[in-house]
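Report on the structure given below.
The complex appears here minus one protein chain, its other protein chains still in place.
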Amino acid sequence: MKNNNKLLVVSDLTKVFIIGGRFLGVKLVAVNRESFDMEEEKPEIFTIAGESGCGKTTLARMILGIIEPTSGKIFYKGKDITKIQSKEDRLDFMREVQPIFQNPFETFNPLKRVESYLIETAINFGAVKNRSEAFDRIEEVLQLVGLSIKEVEKRYPHELSGGQLQRVSIARALITNPSLLVADEPVSMVDASIKMSVVNLFKDLKEKYGVSVIYITHDLATAYYISDRIAIMYRGNIVELGPVEKVMLNPLHPYTKLLIEAVPEPDPDLKWKEEIKLSAMEAKEFAKLGCKFSERCLEAKERCHEITPEKIFVDDRWVMCHKYK
Amino acid sequence: MSILKVENLKAYYIATLYGIKRSVRAVDNVSLDIEENEIFGIAGESGCGKSTLLKVIVGLIKPPLSLIGGMVLYNSGKDYISPFLLSLEEFNKIRWSFISYIPQGSMNVLNPTRKINRTFWDVIKTHGSEEEKKNLKTITEEHIKALGLPLEVLNSYPHQLSGGMRQRVTMALATILKPKIIVADEPTTALDVVVQRGVLQLLERIQEIYQNTLIIVTHDMAVHANIAHRIAIMYAGKIVEVGKTRDIFKNPKHPYTKYLINSLPKIGDKSIRESAPGAPPSLLNPPSGCRFHPRCPKVMDICKLEVPKLAEIDSGHSVACFLFTKEVEEV
Partner (left out) sequence: MFVILKDLFKYDKRFAFGFSVILILLFLSILSFFSPYNPVLWSLVPKNLPPSLKHILGTNSMGQDIFWNITHAIKNSILLGSLTAVISITIGTFVGLVAGYRGGSVDRALMSINDSFIVLPSLPILILLSTMLKERLTIAVIAVILSLFSWPWGGRQVRAIVLSLREREFTYTAFFSGMGTLKTVLKEHLPFVIPWVMANFINTILWAIGMETTLAIFGLSSLETPTIGTTIYWANQYQALLRGIWWWILTPVIIAVFLFLSLYLLSVSISEFLDPRTRLQRMRMEEVST
């Protein structure tokens, strides 16, 4: 099958939420028939970026198996994970794929000591035989993230800083030796002065230990800094996907252009010059025919409002826009 | 000429719980001079006291926050007035017309059952002068036009507007009476980048049109780079550096500011960024001396004992660091 040597294959994945009751509810297509894949041999940091509500978190949660897709398939190392039923298969999958969450203060129960999660993970996945071995393994992973067991032992989450907690969270995920981390906005709640040290950690994990990372973010500057490939999502669709240098330095999709244009540069010499125009009214783009971005797009033609564009391979990346056909 | 003076301000959160009394020293001896006709940025990480400083500046001191010492003075043109010394009635008179505060997440303040223009008129009726009350319709329309917003928003309900437009309408509302000072707390946090850009453009435009003072608090240095004329960097309840935006970004002096600026990632630049070691301290029990000393790579003996005073080292560029000044803060 085509899934050989693929770490992850997402194929035709769709998630429809029904908001407000089973019968009178409104259908909301959070992810609309999306596909992408990641190589097993070549570890990479794959970024899924977009504004709030674009479906990036839903996509990540489906990959983690926390929410069930409405349709479509997800293959991890050739196995369809949407069909996992037994507890053993679930544990096997979690041994390979681990999450990092957004809010480090919420990742751990505030009423429990953080080390309890480390011990649980070490023991439940059979990585170790007993508690003393568990502590050896914990010390090992904590060192990987630049902490030591002394800093963590017997501590409650509120006794650690956001940066430390996020490191502990990464260390916990590493205990089982996973091949893939799914990190949902892992630095958006970490203090500015230590943010980059956490970001650098992901880079190290990829380069030194061959861990692939799916990095979900709205922060395009850090996305450029760490990722190899990037997918830009808009209203449930990946509108552009390719190597980060290509997509971000020379964006093709009008939405990607707008997004990158709007990122403020941290340099007073590179201030914005001209003003941009924004829509005033709440748009009902989820229910729209054709390209969902067409209402906001300055280059929109008639067909953009009527026909959903196909994905086209141009200049090393996939673009979902009529312009390049 | 300075329009707002903050002198040796101290404001702590004081809490008592089952017999344990604790104070969070959120604003600890802060002095600032904010000029007329400028955009003044206050930067710092979460929990550094920047939002508290803002609240005290606009006179919003409610328990558990309490004023320990110092003064805030507004220059009304004729004389200096302090929000701490005004009665509630007197203070309500100058709110909206002299100083306007845009709190965090303020896009939810719009009444969902009233059309936007009603909300504008309500504000003019309660806070405006007689002259303004007579012309409330024209004032509202002219204001909206001047800010470059479409007039049809006035005739809509809040839920019909996009999130970004709602945020911009609240900015317009806060400035309808042309206040001398506008104070905005994290006006773009939780907004998408495209919307953020629209809101920042609007704030800049308001300041250009009315030539007033805009004080903007955000943790996002890129926002400051784009909009602020001068920036104050806050760390653990104290101001460690103040200067022109260019000086702060191109020639940061304080080791903390250096880390903050140098660790910012940029699109198109993959060179390694390093963070400051350690983590910001708890304001319940801040370190002695300079509060940055446990994380500072250039720490000296004096840093652990004495608190450096914010002192001018270049024209308009002040730093509180013993590498540049020998002045010690008196407690």
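Each chain gets a letter, A and B, in the order it is written, and its residues are counted from 1.
Following the convention adopted for this analysis, contacts are C-beta pairs under 8 Å (C-beta built on N, C-alpha and C of every residue); 3 or more make two chains touch, one makes a residue touch a chain.
Since we're looking at a predicted model, the values are computed, not measured.
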What shown chains does the left-out chain touch?
-> A, B
Residue, one of A:46, A:117, A:225 or A:255, that touches the chain absent here = A:117
Chain not shown: contacting residue from B:60, B:85, B:151 or B:284 | B:284
Omitted-chain contact residue, chosen from A:14, A:35 or A:103 = A:103
Where chain A meets the left-out chain, the residues are 64, 66, 87, 91, 94, 98-99, 101-103, 106-112, 116-117, 120-121, 124-125, 156, 158-159, 169, 172-173
Since one chain isn't shown, list which residues of chain B touch it in the complete complex.
-> 15, 17-20, 22, 282, 284-285
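Operating definition for what follows: only the chains that are shown with their structure count from here on.
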When centres are defined as mean Cα positions, the distance from chain A to chain B in whole Å is 33
Touching chain B in the complex: which residues of chain A?
-> 51-52, 161-164, 191-200, 218, 220-222, 224-225, 248-249, 258-260, 262-272, 275-276, 278-283
Note: in the complex, chain B contacts chain A through residues 45-46, 148-150, 152-153, 156, 159-165, 192-198, 200-201, 219-223, 225-226, 245-246, 249-250, 256, 259-261, 263-270, 272-276, 278-280
